[in-house]
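Read the structure below first, then the notes.
Every protein chain but one is kept in place in this view of the complex.
Chain nomenclature is as follows: A, B, C, D and E, assigned in order of appearance, with residue numbering initiated at 1 for each chain independently.
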Amino acid sequence: MSVVVQNIERADQAVIDRLAVCGVATVHEAQGRKGLLASYMRPIYSGARLAASTVTISAPPGDNWMLHVAIEQLSDGDILVLAPTSPCEDGYFGDLLATSALARGCKGLIIDAGVRDVADLTEMKFPVWSKAVFAQGTVKETLGSVNVPIVCAGALVNPGDVIIADDDGVCVVVLGEAEAVAAKAEARIAAEDDKRKRLAAGELGLDIYKMRERLAEKGLKYV
Amino acid sequence: MSVVVQNIERADQAVIDRLAVCGVATVHEAQGRKGLLASYMRPIYSGARLAASTVTISAPPGDNWMLHVAIEQLSDGDILVLAPTSPCEDGYFGDLLATSALARGCKGLIIDAGVRDVADLTEMKFPVWSKAVFAQGTVKETLGSVNVPIVCAGALVNPGDVIIADDDGVCVVVLGEAEAVAAKAEARIAAEDDKRKRLAAGELGLDIYKMRERLAEKGLKYV
Amino acid sequence: MSVVVQNIERADQAVIDRLAVCGVATVHEAQGRKGLLASYMRPIYSGARLAASTVTISAPPGDNWMLHVAIEQLSDGDILVLAPTSPCEDGYFGDLLATSALARGCKGLIIDAGVRDVADLTEMKFPVWSKAVFAQGTVKETLGSVNVPIVCAGALVNPGDVIIADDDGVCVVVLGEAEAVAAKAEARIAAEDDKRKRLAAGELGLDIYKMRERLAEKGLKYV
Amino acid sequence: MSVVVQNIERADQAVIDRLAVCGVATVHEAQGRKGLLASYMRPIYSGARLAASTVTISAPPGDNWMLHVAIEQLSDGDILVLAPTSPCEDGYFGDLLATSALARGCKGLIIDAGVRDVADLTEMKFPVWSKAVFAQGTVKETLGSVNVPIVCAGALVNPGDVIIADDDGVCVVVLGEAEAVAAKAEARIAAEDDKRKRLAAGELGLDIYKMRERLAEKGLKYV
Amino acid sequence: MSVVVQNIERADQAVIDRLAVCGVATVHEAQGRKGLLASYMRPIYSGARLAASTVTISAPPGDNWMLHVAIEQLSDGDILVLAPTSPCEDGYFGDLLATSALARGCKGLIIDAGVRDVADLTEMKFPVWSKAVFAQGTVKETLGSVNVPIVCAGALVNPGDVIIADDDGVCVVVLGEAEAVAAKAEARIAAEDDKRKRLAAGELGLDIYKMRERLAEKGLKYV
Partner (left out) sequence: MSVVVQNIERADQAVIDRLAVCGVATVHEAQGRKGLLASYMRPIYSGARLAASTVTISAPPGDNWMLHVAIEQLSDGDILVLAPTSPCEDGYFGDLLATSALARGCKGLIIDAGVRDVADLTEMKFPVWSKAVFAQGTVKETLGSVNVPIVCAGALVNPGDVIIADDDGVCVVVLGEAEAVAAKAEARIAAEDDKRKRLAAGELGLDIYKMRERLAEKGLKYV
């Protein structure tokens, strides 16, 4: 039951780059408020923002063997996404694995578990979004799988799906929807630019979005 | 049952400014160890410190409509304080609302829920203390209220109460007690200055506060 | 039952300094993956790394009296380690106590509870690893003990044990094992240096650690 | 700052009894979806249901002295409601205090902290809704207050307010609104009885509540 | 984007019944240790055990409108499985909805949110596994979907998948694998019966499973 799927489809890099510009909050809205990982997934340092094609890992609790297996499957520009098969905060990943992943062109790690050596990772500018920072070591005894569908921090992630991550958290875009979502996200940003200017000038959302009538209908009273 | 209270009393700005200087820990002590919001209320970036008069918001879970309504009620120097009517971590507030709030003179946001666009908010220097950072979007379907009493992160907040917030968290001072609390807080700081010098010189708290006798009475044994 | 043990044994300072260089993740591995405090123990600011001999404190919930007692027991280079007798997030420690502790040569605080005045502590470069940041004040009414064995954040800590702390968390090394652990940790670092170079050059962990055969034996399928 | 308010107003016993019949979910709806304590407040045994007038207690963490003070303030049919001044799970209350409270006519305890001797309390049929079951003992060193406003598990409770508690949790009804809320709650129950019969007969809520048109307007698609 | 899928495939009832006999722990093992919902999903009363075909619901936070829509889609013997689109503990479901669901042949509810009227539901013997018991009411303002894939308490659930639930929690079996899993689960039970007898007679697992040699190889020392 433990498999490594070697050939996966990826989204067009140009589309991935467009999604990176849009950021997590906008992309998640653009695709109908879906795809967010749980709010406990936090970056180990502020300011990173990326989009990348996913190589997924399903790993046993406290066992990081499959990370070594997954690194071989990376293509330049991919991101690793790991979900443990039962909840675990152990530190699956540190500076040695990051060195190896970087050498294979990896752009970062999303892990519904722990990470360690975070001072080194920060210095290396290797971004990680994780459930925990925990120095607890792992073993290499039990198999898992690479590039199978996983549920990571509450979201379904398939290999080849696009991950968007920034200081707001992490969002997954289904491979086949990436281009359409990028277009919608860009349209949102364009529309927001105009609104941002009007709001900055002191105009109210109540007026820009024509909310007053509907508020009155619903029964809001000003006293 | 959904109301917007338009005219609220505020504390004297000079008193608010004095409280800002004192900081959360001192103000909370000065008023008899009360008024703290729960420890899970954390700033989105370090180093912000402020005091401000509150405009309160009671909002349904996952619905940020009342934020638009509340922004119209802001006076220059106010802070928004939002409590959901049931626990929620959705991202009620982002950079567009912050732009609008800033244009109305708003000094920040205290929210017992989630916030998003935190990289933008940090760059704008718009401080937020929140329960979560979460990109999850909200709807505009259900009414709430503005400037009614709320319980936010375990503390009762009335409109016009003064909020003090810094890296230690958030504290609320009842409007009618603001001046007296400011005076007590300032007295604490003055008294602490002297003690800080003596402690820095190596004198022990055991001696400065004359604790040795009482420790012996209670039965402490040195072995 | 409340005691202050005045004369405790400490590890050799040279050994402590060697452990500081190695860091939490390496030391914890070197001693057989033991000694870590829970992952919720987080530094109040990034970048601190230290090792120090411990002065332990057992304190009642919401009562910081024993911190004053413990500060007198500090030798130059020690660290304070506090465990409440029942779970508590109150702010036991702030800038005045830090001033006093610094004057006695204290290198930091590990506390399975809350800390406050974190902006001041950060400016003073007084590192703290804590369960919470919380301005909630404490009283001085009930005795505890100093330099007795405690369980802090899930780990047994004896007075004189060596604490290692950095951005990955906190680890305790038993006094009598400090020298042997330092040697093992240094050996790990030396071994890792070689591997880091090979990994950075693009060699795979699968090959460096000769994992391929064992993976096949366990039944991993490549598809 | 520590006070015991001796004479408090109470709701009419007949109104309290009517609220007891309605139960938590119905009462909370009847008063506009407000007044619920947090969902972590759970009964120590199933099947208890009551309404009672509150005697409130504000107590320091890990200190149950004020419970003794509060018991003297009980009138027949009251319930004790305790909030610690900072979060605490210690076991403030056990079978001796329950014996004393029962002798004064007390109907139960709501405590945003811990309780112990739960096997005895269950046998005595003394109902408790608490945040935790924890044997951890407390001291009697620091004052608190009795019959002052408190925030308990996220809800504001004033002395004399009516508490409704059952297997669904705990709800507070403001003293001055008790009669009106009882009337509304009874009306809800009457209305529900008819609907329950129709639903039991297989009629759909979609039809009883005439939802189909509004669902279509909002854009729901059947595929 | 809000849809109701009306015709879904279901597993053979005979297979579902066989899975019910096996229980959660065995079924989850039989399918390779997968499919479990998070451990926080607990039954409202002890002793219920069932298997059923799922009707899935994706619902906004604090909005139970889609439950009414879903009930119309129930076939006799189905179970409702609801996941909110962002984390929520509100009480989406109570005795009226249970009455309606029962009238349509519904066998229970799995909800990654709150439930209320649990005393009534217990009396009705309507089993629910939920994240919380909470009386908090919901609105009917925003659409969701019925019979779409959802992630519920960390597990992917497709409409028509088989849910197994008992006092150990909840497990999902993919529709297409139900028969094979039932066969494997039954084989496990048969194998366990023999082992249970030998263990009850005092034979050791060390001997039955022939573990001694492998333990020695791995280096276990008896001292």
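The rule is short, and it goes like this: contacts are C-beta pairs under 8 Å (C-beta built on N, C-alpha and C of every residue); 3 or more make two chains touch, one makes a residue touch a chain.
No experiment lies behind these values; they were computed from the predicted model shown.
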Neighbouring displayed chains - absent chain, whole complex: A, C, D, E
Identified contact with the non-displayed chain, of C:Met124, C:Leu156 or C:Ala200: C:Leu156
Among D:Arg49, D:Arg104 or D:Arg212, residue touching the chain not depicted: D:Arg104
Hidden partner chain, touching residue among D:Leu80, D:Ala132 or D:Leu156: D:Ala132
Contact set of subunit C toward the excluded chain (per top definition): 1, 32-34, 36, 38-39, 85-87, 149, 151, 154-156
Sites on subunit A contacted by the missing partner chain, in the whole complex: 60-63, 85-90, 134, 136, 139, 141-142
In subunit D, positions touching the absent partner: 2-6, 45, 65, 68-69, 71-72, 89, 91, 94-97, 99-100, 102-104, 114, 116-119, 122, 132-137, 140, 142-143
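Note that in this section only the chains that are shown with their structure count from here on.
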Higher-contact pair (C-beta pairs counted), C-D versus B-C: B-C
Approximate Å spacing (C-alpha centroids) for the pair subunit C, subunit D: 42
Subunit A and subunit B: spacing of chain centres that average the CA atoms, whole Å: 31
Two or more partner chains touched - positions in subunit A: 33, 36, 39
Graph class of chain-chain contacts, one of line, ring, star, complete, other: other
